[in-house]
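For this view, one protein chain was removed and the others were kept in their places.
Then we have chain A:
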């Protein structure tokens, strides 16, 4: 009787932990997307010390999310072997595992690029701003800070360890990746997608995007009319790409 009791409690606990990890994964996706948006402004005219501070904050919350999530996933997946939980549970965990590792790799490549760009375009002196590329972006990060702040994970508030600087962060993530794959072996090809192809196209209800596409296209239409008047002899190199 005791044994059954014990396993029911365990089951509930595991469900709760899975839910936590799921939400943390979504939060991580959000944070890494924000990081990427900020990184695209590095080296451009929208780059400034404020942007870089925002990047630091984003990176730090990503760091906390990553370490917490990796600990919990490793614990759940290695602990799973002892307790005979359902196949579905195991499948959900494996899917989370694959999602997390993919997200880590994606984030890692963004981190490396950001590290490289920060090295190329240091902003220590005022004249450094002359070397920034005029891309047309003026303001890189309105609203991003707000969405980053809204990410929630139960452990973000609790654990207050200091986050490392950029280079050690990269090294730490690489080490984490290898270590995780050594400790838990999940055949990632056994994970299947839950959504069919093209499903995401129908998820967004509002469509203010039409104007955006139109904006990108309008340039072509209006200027083509202008260009038609001149009929410039374009170079005979033909289409590349």
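Everything that follows uses one rule, which is that contacts are C-beta pairs under 8 Å (C-beta built on N, C-alpha and C of every residue); 3 or more make two chains touch, one makes a residue touch a chain; residues count from 1.
Everything that follows uses one rule, which is that contacts and distances are computed from a predicted model.
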Consult the UniProt record of the chain that does not appear here and report its protein name from "RGS domain-containing protein", "Presenilin", "Histidine-containing phosphotransfer protein" or "Structure-specific endonuclease subunit SLX4". "RGS domain-containing protein"
Which of A:24, A:99 or A:173 touches the chain that is not shown? A:99
Can you list, in ascending order, the chain A residues touching the missing chain? 25-26, 29-30, 32-34, 36-37, 39-46, 95, 98-99, 101-103, 105-106, 109, 112-113, 116-117, 120-121, 130-144, 146-147, 177, 181, 188-195, 197-204, 207, 209, 211-213, 215-216, 218-220, 223-224, 226-227, 230, 232, 234-235, 237-241
